[in-house]
Every structure is written in C-alpha cells, then in structure tokens.
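This report concerns only the one structure given below.
Removed: one protein chain of the complex. Kept in place: all other protein chains.
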Amino acid sequence: MRLIEAVREGLREEMAADPGVFLIGQDIGINGGVFRVTDGLLEEFGPGRVIDSPLAESGMVGVAIGAALNGMRPVVEIQFADFIFPAFNQLVSEAARMHYRTNGEFPVPMVIRAPYGGGVRGGLYHSQSVEAYFAHVPGLKVVVPSSPYDAKGLLKAAIRDDNPVLFFEHKLAYNTVRGEVPDGDYTVPIGEAVVRREGRNLTLISYGLSVHHCLEAAETLAAEGISCEVVDLRTVSPLDTRAFLESVRKTGRACIVHEDNLTGGVGAEVAAIIAKDAFEYLDAPVQRVAAPDVPSFPYSPTLEDALLPGPPDIVRVARELAAY
Amino acid sequence: MRLIEAVREGLREEMAADPGVFLIGQDIGINGGVFRVTDGLLEEFGPGRVIDSPLAESGMVGVAIGAALNGMRPVVEIQFADFIFPAFNQLVSEAARMHYRTNGEFPVPMVIRAPYGGGVRGGLYHSQSVEAYFAHVPGLKVVVPSSPYDAKGLLKAAIRDDNPVLFFEHKLAYNTVRGEVPDGDYTVPIGEAVVRREGRNLTLISYGLSVHHCLEAAETLAAEGISCEVVDLRTVSPLDTRAFLESVRKTGRACIVHEDNLTGGVGAEVAAIIAKDAFEYLDAPVQRVAAPDVPSFPYSPTLEDALLPGPPDIVRVARELAAY
Amino acid sequence: MPASDGIEPLRGSGLDGTDAQRIYRYMLLARAISEKSWLLTRQGRVLFTMPCDGQEAADVASAYALDRGNDFIVPYARSLGAMLVKGMTTQEVMLNMFGKAADPNSGGRQMPMHWGYKKLGIISMGSSVATTIPRAAGVALASKLRKQNAVTMVYFGEGSASEGDFHEGLAFAGVHRLPVVFFCNNNGWATSVPVNLQSAEPQVAKRAQGYGFPGVTIDGLDPLTVYQAVKAAVDLARSGEGPTLVEAMTIRMMPHSSSDDHLRYRTQEELDAERKLDPLPRFRDFLISANLLNEESDQTMSDSVDQEVEDAIELADAAPSPDPDSAMDRVYAP
Partner (left out) sequence: MPASDGIEPLRGSGLDGTDAQRIYRYMLLARAISEKSWLLTRQGRVLFTMPCDGQEAADVASAYALDRGNDFIVPYARSLGAMLVKGMTTQEVMLNMFGKAADPNSGGRQMPMHWGYKKLGIISMGSSVATTIPRAAGVALASKLRKQNAVTMVYFGEGSASEGDFHEGLAFAGVHRLPVVFFCNNNGWATSVPVNLQSAEPQVAKRAQGYGFPGVTIDGLDPLTVYQAVKAAVDLARSGEGPTLVEAMTIRMMPHSSSDDHLRYRTQEELDAERKLDPLPRFRDFLISANLLNEESDQTMSDSVDQEVEDAIELADAAPSPDPDSAMDRVYAP
C-alpha cells in the first residue's frame, strides 16, 4: 500500500469508529484534497464531517480548537506545511497551552495534518519542513511517519490522543513509499522511535522521508564495510531519547539527517542530547546532514538539486565519521 | 543610563539622522508604548513617523514590509514578544525570504522590536522568549542585547541593516540594567559576540538578561575557585561561532544559559556546534541551563519562581561541570 | 416591593421585575469586585487587574439572555459581569485575582481576569486577543454537529476586532449559520489607541453584512436594550438562523489595566464627562422610578454585595498558593 492510502485508511477507520472525528481543510471535500488524501471521504461521511474551509488557516485551526473543546476530535488538513504559518498563533498560543493554562481542565484533542518536504519542484512555498518550530513548543506533539504502516498507526494514535498533534507527511513519499499495512485497527505509539536497520559502526538518526535516504546510504556504506544503525525517530516531539542514546552508546558515532535546514533544526536538539548524555561513549563528533541555511528550496531544478540533502551527502559524512 | 533609555536614544538618533526611519506599533504614540520606550518620540517626530497601529500584528508587519520595499526603514514595536505570533507568516514567509526569492532585487530593511522574558508576573502571555523560532529562519537576523551600550549600538546597526532584524529587549532589564552609554553615534556590529568576563575553567555562553545571571554566578563560582569565562552572544542569528568555540577550546567545558525553554532553544544549536567543532577539546559534556519545557511561565509567583532559571541553577550546573 | 409594580416599564424587554433586580445586583457586584480589585492592586495585594467599570450593563444583561445551564461563553478580560451571571461566585473570582491554587480558571496559572471554567460552560481565554473568535465558531460548530441545543456567545473589544482572527471567525460562522453571537464591547479605546485609528468606519457592526448576517449597534449602557438585542440574537442562533454581531457602545471609566495611566492620553474633563454616563446610577434611577428599588433596598443590596466581596477577599487572600512542585504538571493531557 502507498503511504497516501495508509493515511486515508487511518482517517476513514477513525471516522467510522468515532462520530466525534471530523475533517476540515481546503479542497478536502469533493476535490479530495490537492494530494487526494481525503478522496472519497466526503461521499462516505457527508459534508458535516468533511468540511471545505475558507482560505483562512488561522480561522480553520481556531475553529478546530473550539470544536475540540466541545467534544469533537477535529483533523485539520493544511494544504501545504508551508501554509501553516498563518495559524501559528492559534497553534502555539492556544492549542499548545490550553491544557497547561487551565490546569488540566481543557484538553485539545486535535490533529493537524500537512504535507511537507521538497524535491517536487514546488519552489519556496511548497517544499518546506516546518517541524522544528513546533518541536520547540511544549504542549504540542509532532509526528513524522516514514512508512505506510507507521503513517496509519501513528495517525490513529494521534487522533485518539487528547493533545494537539502535528502530523507531517512527506509529499514525495505519498506515492513513492510503499509497504505492508494490515487490515483493520492498530496503533503505533506516539513518542517511540524504532531501529530500522541494525549496525555497529555508526548511528544514523532521522525521520520521515529522510529515513529512506539513510537506509539507501547504509546499503552503500555496508558494501564498503561500514555498518550503520538507522534509527527512525517517528515522533520528533517529545523525543524518544532513550532509543537513540542506546544506539549511539553502542556505535559511538552519530549523524542526524533531516531535510529541514541545519540551524535550529531538530538535529540540533538531538545532537545536543547525544553530546551531553552519550559523552563518554562518543568516538567522534556528532554530525548533522541537513539542508543548508537558505529560506526554502528554490524552484529551478538546478538550484533545488544543489540544496536537497540526499544519500550521497549521508554517505560522504558517514565515511568521514567512520574514519574519524 | 538604563537600558530602556538606551533603546530610546538609539531610536531618536536614527530617526533624526534618516527621514526614512519611522515607527509603527500599538500604543507607541501619545502613550509612549506600554513600557514607555517611545516616550516623547511622537512629540518630536510627529504622527507621520510614530504611527499607532490597529491591534493587528500581521497587518502591522505586512505594512512595514511594504514600506521597506518602497524606500523606508520601519521599526515595528510588538507590544510583547508573545504577540509576535500572529505576524509569524509575514516574518517567516515574506520578510525573511524576500531578498533570497527575488535574487537580491528586494531587500527588506526593517527592525522588529519586542520586549521578551519572564519574572514580571506577566503570566503565560507576557513572559515569553521567542528568539529560537526566528533563529531557525535563514534570512532573518536576531539580536538580544544585554547592556545599554549594546542596546543602543546594536539597535542602530539593526536599523541601518538592509535585512529584517528581530530585536528582543528583556522587559525586566529595561529599568534594572544600567551602564555607560556614550553620547552620539556609534554602532555595535550584528553577528559579533563578546567575552564579558575572562576565565579558565569553563565557558558560560548566554545572551540578553541571562548574561547578568551568568556574571552573577561567575562571581559566586570564583569564590569557590572556579574560573568562568562568560561569552555574550549578543546576536543569536547568525551566530558568532568563532567566538564561543575559541573560548570553549580554551576552557574545555561549556554551559549555555537561556531563559527560553530547553528543547529546541538556541542552546541546542550552540551545543551541537560545540559538540562538533570543539569535540577534541571537550573535557566534559556540554550543558544547558534553561527553563523547563512548559508552554510559558505561569502567573502565580510560586509557580513562576519554580521555573525561572537563575544564578543558582547556573552555579549548580557549573560546579558539576567543573568537577567532571 | 412587589415586582409587578415595575412590569409596565419593562414591557417589551422580556424581563420581569425580579429579573431587573437580579441584573442590577449583578451589576453592583461586578462594579464592587472591579473597584476592590483596583484597590488591591494599589495596595500591592493583587498584582494585576483589568477593570470593567462602565460595561456592567453590557456584560450582565447580555449573559442574562443566555440559557445559562447549556449555553457557552467565550469571554474576554472585561467579561466579569458575564462570568458572574454564568455562575462564577465572588469567591472564585477572588481566587483568580489572587492567583491561588483553587482558582477554577487556571489554578493560578493565568493572570487575573483570564476566565475559563469548564463546568460552567466558560471556554478558557488566553491573553492573545481575538483568537477566541474562531474558537467560538468552533464551539458552535461542535454544537451543531452534536445537535446540542446550545448557543455560544463570544465577547471581545472593538480594538480586538482589528485582528485577522475576527474576520476569519465571523466568515466561517456565517457560512455555516452557526449558533453563535459575536458580542463586541465598543468602549472607543484599545488601551490608548482610539477607535478611529482602528478603522475609518467607527461602527464595527457594519462589518457583519460583509459576512452575510445581521449586525446591530446598541446602547450598551442600558441593560434592557442590551438584553433585548442579545435575546433576539440568541433566539435567532438557537433557531438555526445563524450568527449576529452585536456591538454594544460602552464606556471605559478606568484605565485599560492596573498597569495603565489613562491620563497620558485622555483628559480629566473627558473622563469626568464620560463618568456621567455610568450605567449603574442610570439603571438604579430607572428601577426606583419603576418601583423596583428604593433608597433602602438599594443600600441593603449594596451592603450585601460589599460584604460578599470582603468575605471573598479574605478567604482568597488566606487560600494556599499553587504548589511549586506542580509547576511542570499538565503540559500534556494524559
């Protein structure tokens, strides 16, 4: 099953199981979303549960928060992760802290889904990774699945979670990443990383589509005798520190990989934690492979390709790391 | 001179020197701003250059961007840093990338000033540190002065800079932090850190009001025979990596201090850089002292005091670091 | 003092004499709490307040038009009068003012006058103005989806109506004909910024027609007018006919907050003139003329209100502060 279908299945099953779950977003109704994630859901569940929103992200998220406070479990689709910023205040000032500020009286069970990532020639506004902004916000959870199995299982967990969960789906993964997805109900717990490949010499830590780049690089490196462990964070907030620390304590070398730009990315936090809590085990400095610090990926293929981090970058850094 | 006066002086001198400089913000006119930073400027420069804005942060920043594109140098006051989020999209999607996306045709010379920080019993919405969000955004510069001298000099540099600069002033520092400020024109360059105190055993790296907490802690620690170097970043984006790396290479031990919450804060990036580029020099893991991961400081003094990081926290961590 | 005496002048308002007396008492109570809170900040016993003096008629009478057991309120910082009508006790208000552990709004986590009380259908507000407006539309959307027979009323100032969230919230509510009433308290000021610097059209209610539902501007200093207009809006909403924007013209008799000095931007003469419009004496005179109140019963009511406030202050002051060890609790729901 393709990743896009897994997301759709997750939505459909949760909507069927819980009448409180409803969708709101732009073009998600008859059009099925610009990526077709919600295709068929309007027909199945009707316009009361698949709501085409005005072109107004802040309003959309604000409405969802209100509905969540009155017994619903809204799932918001932001058309592109890039367009989440108009709703930043609603997310950071309201959704994230409603539970804390009311001393637990008002939880906000809400999911914000958004396609993220570059490599689709979408230019500066259809290519971004925005997870780092939200990973800095206590009260929010941030999930970035890499496989169809996880996408469905994590989405179901997110919808059932009583906290606001941001759920980022790499748009390039929708139709290119395939995998087994069992029929019916299961969840993947939020906050648990997983080891995708065991290895001895170094640890690659990543999430989302970049996990596949890590696996590809690990394959190349294996042929050179460098054995990489690949840790898929799956949830970037709260981080499963135990999981990646365990791996790094074993391998003594770590490289974090993401498509978001380097400075202040999720990799910074992971590196800081490793540098502190695996200090005694490190045989080499913690490395990061990320997009360079440009505002977002430019449109022209020659420019975008020059900036997109990929398996060759990982291989290069990993070789240096192994040789350190 | 108090820090608040230094900011006011900086504004006044730049407005007097350059007719393109104008101010826009809420209550900045006749009221002189809720902190009185702009007190007297309306009388001096008139309502065309000190504009009381509607209660609309996104509009305010959007207007400033437009004015900057048409030859002006707007200085926006956001009443509290906490209220910058409604303008997040204008800042991140527009101001930050205008120059990049137009291949250099359209610079955005604009300053966004905002009081930040806790300890004033302002509750969750009048206490935040928001610099980390913007330090992640290529195209923006982020400045946090710790002294009146720097406040004036950095503000002047920010106003003359052709890039959008976020300028955060700790509201508790306004009237409590005093220092020498020469009459007349001078600038402090953006992007340059400074060593506030020399030391041998460990490096404390900070910015804004927390620098004073570091200096206070360093004093306490000196009495115990622990010699701390204190590096004041002054600019948190782009970082002056050379400055703090040089210090850490000398001392072999580093602790980053900020009032913002720990996860994904500026400290994460600084720690990640040190862990990588001073790896061979480190005698102990890089530490961070920061607010715990709660959404923002709560109102009740008992709660806020339990969360605010201060000199005792720095002393405790520094002792452990020195003893490592 | 038989209530029936006063029915005649109340005719058309939908209220009887007892209602009018209740409304008056709520107004007195809101004023007393507001004034006392101000004094407490001057004494340094409370750290912050936002007075509601001048808008008691608007807040109390509007909330009085709700089905208090089932409807929702999304308040703002000056909605004290509405909170009292909705069921908050003076004691609870004071626990909030003092930031105590038993503050039902937030357990002392939020600033004074930052309301939110699940049991009473009061949806929590933060300080970031106007975020409440789409939130109220969302609460009302859920009511519609869940077939609750509830109306949501959201309060905000005319300054806050400048935020984009105002626009987005109203438009959404209009499209879905949601059971929500947008109650704008137009006191002419956003802190020091007068309404003419917020919009070239001073009447906020005019914006409603852009969203396809009615907007009305009313005298917010007369509780009967407010009650009637809001009752009509609430009935419309409840019958499925969608939202109304009600703009109540009020006055701000006190500074914006305990941190503000309004003499920096208003003259004493202007303030004195405005004080003559105070809704409290006006309604008292009305009640007296309608035989619903006399000097004596007014005094008795005032005394009981003052006593209630004093008792609440004493208890709240003595109540325990939040446990510092709880400061990191409840970042996430379990």
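Chains here go by letter, A, B and C, matching the order in which they are written, and residues are numbered from 1 within each.
Simple rule for what comes next: a residue touches a chain if its C-beta (ideal position, glycine included) is under 8 Å from a C-beta of that chain, and two chains touch if they have at least 3 such contacts.
On a predicted model such as this, the values are computed, not experimentally measured, just so you know.
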(request) Name every shown chain in contact with the chain that has been left out of the document. (result) A, B, C
(request) Kindly state which of the options C:Phe213, C:Tyr265 or C:Tyr332 is in contact with the chain not pictured. (result) C:Phe213
(message) For the chain not shown, which residue from A:Phe22, A:Phe45 or A:Phe83 touches it across the whole complex?
(response) A:Phe83
(request) Please pick, from A:Arg2, A:Arg121 or A:Arg178, the residue that touches the omitted chain in the full complex. (result) A:Arg121
(request) Based on the whole complex, identify which of A:Gly20, A:Pro107, A:Gly252 or A:Pro295 touches the chain you can't see. (result) A:Pro295
(request) Name, in rising order, the residues on chain A that touch the hidden chain in the full complex. (result) 26-27, 29-32, 34, 52-59, 82-83, 85-86, 121-126, 292-295, 298-307
(message) List every residue of chain B that touches the chain not included in the displayed model.
(response) 22, 48-49, 53-54, 56, 58-72, 74, 86, 89-90, 93-94, 97-109, 138-139, 141, 161-163
(request) Tell me where the left-out chain touches chain C, residue by residue. (result) 162-168, 171, 174-175, 177, 196-202, 204, 206-207, 209-213, 242
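Note that only the chains that are shown with their structure count from here on.
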(message) Let me spell it out: compute each chain's centre from its C-alpha atoms, then which one is farthest from chain B's centre?
(response) C
(message) Roughly how far is chain B from chain C, centre to centre by C-alpha average, rounded to an integer in Å?
(response) 37
(message) Just the number, please: Cα centre separation of chain A and chain C in whole Å.
(response) 41
(request) Let me have the rounded angstrom distance from the C-alpha centre of chain A over to the C-alpha centre of chain B, please. (result) 30
(message) Multi-chain contacts only, two chains or more: what residues does chain B have there?
(response) 58, 82, 85-86, 124-125, 293-295, 298
(request) Spell out, as numbers or ranges, the residues of chain C touching 2 or more other chains. (result) 106, 109-110, 126, 128, 164-165, 331
